[in-house]
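What you see is the complex with one protein chain gone and the rest in place.
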């Protein structure tokens, strides 16, 4: 018996959007409701690229763009025809409990607080010595650095490392210079996260991180903007480079740690898995991800109109675009 | 050498009496420790249960808002001409509802609009749709319709939102409270039994989420578990107890089975992942795999309790059968198994009850997905009751908190039911010799 | 009275050498006093040894003994002397005991019951057994009786079965008490009734020999009395071997008595002879109550 | 022999009406034959009834009986006749049995042991008990002996304790056998030694009366012999009440014998009298082996 429902894996950031679409899709069409597992973007892509056929997922959600290495892996396993659908934007927020003081951070502060290696006063790279936020920046409160964030399977983690950490890292000219000379080392320095307990890998469940923040005023969490929206009563975002993450600041790209959200579809499964085409259609519809779409209620930051048109046509035709 | 015994005899009475007061105090103190311990344990049970019940019972009812809707084609976004079932199915019912509520409450601006629209659950659309599809003659009519309320509205109506909290840290804003009061004063709000909770699968909307999907998933999982572990367990126990020679090997097997019964369930989850998913290539998230994993877990339990039940059959009955010329197999099938069956069944039910409450191994094999549709068979993707509880417990929406507790109540009810069955079965079938 | 004991050295302590290792009395088996062999025996036990625990423990030493037709043979002796062990060898119930081994020969009507050809099921249908504690099956009274005959396919017609139930119960003296409730559970009967039911169940397969291991020891005096009368009746038709711990009972019901001591058959003779004119010192001591 | 039984109507069946409901022989208690009362008794049992299962089952009917100083009183009777029950009433061990109720009065040196004021702990230090199966505590031999005295705070000094251990064991005839291993586990002793240890343990608290419930039934003949000698010694100092299932034993060790039947005390008299000149028909039957 071949599978008669769509199987979706992937990003926990996209999960709350995808579930809403899936549920509506199931209730308003004759198709079954897709099954969605939250595995993180990296984990999802890994499963997605494992091959074609019933046993593998049809769609994976991702909170970052697919990497070249992943495209390669897919190809190696016979997954050649992939459709990329961009659904909107998201900001990565650093947030803490409303009961505590709000943070004002620069990217460099973030880097110094979370990275594994940081330059000391003389510019030599050393193991991160900072134990409290105040040591990082005297303007910050004197509390222990305790950042709850996602593990490497997560796209949020990748985006956080690339945008926030590397962004802060680059502000040191001597490290920036490294990029030209030793790219490998540059990456290792700028994207490695500390492992001495300051950064706690809290699993793929962003809701769980929010719950834990609410209970622990000292902790700072890293997760997608949509979770902030839903939990505005419990947690507050940190202000990064003077800009608070809001609908507009992320949409305009003003907020420094913002990224696009995607999902990837196996074109090969188009004719076999009933409803696949229709699901993509529903997801890319104006009703869902348009300016006033129902996903914006859930905290998705919509695409610009012309960009949406492109996505829409890709979704309609479902032609491989990678 | 003094005769100490005589000496004792003389002073005994007095000494015994002297020691009495202290010993009696000790006695009653010891007793109190026991009473305190039991009370503590039972107290905790009561606290746990009452916390769950007090938090969960509200999930059994839900809120509806009375709206005066007009089902004209224009609002429904229906094209002129032939009205197919298909067209009716896809009409825009949310618009109908939104228009209707806008008539009751005056609003302006996107923000207020959003705030007001959240009063109505998306579930109301689907209900209305199903009503119209079933009864196309309603088209063009104006009628008053009880619409399922949205989560926050529902929560506020049930008193789960504390309005005294500062507005900023509360999702249900003061303006919405004002609107609520207005609707309530007009008699447009009512509280009814929450059918959704018992008939729906999972949902992202707390007011629509139900446990039926998880219940059916649990059912299939347990069914597979039972079909595998019961026959194999009973047959293995019978062989080991009645036929296997008693030697080092069987002793080793016995020790191993006992040990396996205490292996943490998560390890069985690992096994399921490695063997059933990766090696045998069975579908992820399927109750079939869940049942297989759980049956590995219950098998030792069933073997142990079945062996105990067989052991408890008085050997005199076997002797009697052998004495009139029955063969060994006959004495076992005619006498031992029927007599041991209640015990075996009880052990099986208890093992099943444990399996019903297991979460960790199911997480390992992917039964934690978001699954809305109720599974139709053991190969469909499904979750199980405890996993659903786990998933809901981590949802941030207020409505899921009560759903979680209510699901726990349902799960406990099932467990209580199974255990009662076990007890009754034991009582009913137990024979005295 | 106690003074007497104090004055005399204990006969046991003085005379009986303690039971030691395996095979300790290999060729003394002919030492059995009295008349172990008779003419035309139903069963003949010859030089039987029984070992438990894979030969570690010898429970019966070189016992030879005949069981005649239509007689009641009583086996008596102090606890642990091997009465039950020997009895259970007679229908190979000891086969069910792990690590139990029997040497020597036991014949039923001349055929060795320990030979390869012997079907155990058939043997047990010829040599029935009644146990110490009544052990009815947890079924109806009727089913208890018909179980054996059905098993062996002795009776087919429903009417025949009914007749068999009636006759067996009548022979066991139970018919009048239970005829109105044949379909009620047998476990609802009193102890004495249960024991008679067990006897009826054994009779129903028409065995040639009935073995009884202390059939009255779990019963009260009144029930015991009834069973003893029953045994008297049964011996008109069956050979009966009965273990008892009560010398009075042996005296009352048996024709011949065998006295065992620590696995040895010490003396066997007509019951009157054994009790009123014991030949062996150990028998005398036992009967006169010096020990036990 | 069996013919005789058949010729005679069974005495039991004919004469003894079956035990029926509670209170069935209310004022027949005086029917006890023989001499239940003596001068200067240590303990006096008067019109005692014992019920089990919350009054559903009566185990003892209106029994009255005296226990004298420095005597051995034997209680005999068929199984289930209530011997153990009555014995356990004498130091209120029956209090531990749920649903057991005692009426009537039992006095120790004139004081009612069932009165409100009676401290059970004290009573049991005066009336000691030895059980059917030896039950040493799983501790060292020494600790078994000193357990009781320490409990009641009878002895404090270490030296006194040692002395006590020696004297108790000596009295129980065990000292020579165990003096070199006082600190080894008592469970390593043989059955007979264990039983003597239990007796020593009881002696160590100097009770006035010692109750023994079939103290030899789990022992082999040799160990029995030793215990019987010990009882003979002990009676020089203690009153002893002893239940036994062996008439021979009663005959050997007791001064007086009480014969029970289905909860009734049928006859009590000097042992010689009971055995050689029984007055009651039931006693005669029992002693001559008509049943039991």
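Couple of notes before you dig in:
Chains: A, B, C and D, in written order; residue numbering restarts at 1 for each.
By our rule, a residue touches a chain if its C-beta (ideal position, glycine included) is under 8 Å from a C-beta of that chain, and two chains touch if they have at least 3 such contacts.
Just so it is clear, contacts and distances are computed from a predicted model.
The UniProt record for the undisplayed chain lists the protein name "Phosphate transport system permease protein", from the options "Electron transfer flavoprotein subunit alpha", "Phosphate transport system permease protein", "Na(+)/H(+) antiporter subunit A" or "Acryloyl-CoA reductase (NADH)". Only one of A:119, A:203, A:290 or A:320 touches the chain withheld from this view, namely A:203.
Checked against the full complex, the candidates B:132, B:189, B:209 or B:271 give a single residue touching the omitted chain, namely B:271. Residue B:260 is the one among B:9, B:260, B:308 or B:379 that touches the chain not shown.
Listed residues A:20, A:36 or A:52: the one in touch with the omitted chain is A:52.
Against the chain not shown here, chain A presents residues 2, 39-40, 42-44, 46-47, 50-53, 67-70, 78, 144, 151-154, 158, 161, 187-188, 191-193, 195, 197, 200-204, 211-212, 215-216, 219, 268-269, 271-272. As for the chain not pictured, it touches chain C at residues 151-154, 156. In the full complex, chain B makes contact with the omitted chain through residues 16, 23-24, 26-27, 29-31, 33-38, 40-42, 44-45, 48, 51-52, 231-233, 235-240, 243-244, 253, 255-260, 262-267, 269-271, 273-275, 277-279, 296, 299-300, 303, 327-330, 333, 353, 356-360, 363-364, 386-387, 389-390, 393, 404, 408, 411-412, 415-416, 419, 423.
The criterion applied here is as follows: only the chains that are shown with their structure count from here on.
Computed centre separation for the pair chain B/chain D is 59 angstrom, with centres defined by C-alpha atoms.
Spacing of chain A relative to chain D, judged by their CA centroids, is 86 angstrom.
Shown for chain B are the residues in touch with two or more other chains, of which there are none. Residues 1, 3, 5, 7, 15-16, 19-20, 22-24, 26-28, 32-33, 35-38, 54-55, 98, 205, 207-208, 210-211, 227, 230-234, 297 of chain A are the ones touching chain B in the complex. Those residues of chain C that touch chain D in the shared complex are 1-2, 4-6, 10, 12-13, 72, 78, 220-222, 224-225, 228-229, 231-232, 246-248, 251-254, 271-272, 289-292. For chain C in complex with chain B, the residues that touch the partner chain are 91, 93, 96, 98, 120-125, 128-131, 133, 135-138, 147-148, 151-152, 187, 198, 201-202, 204-205.
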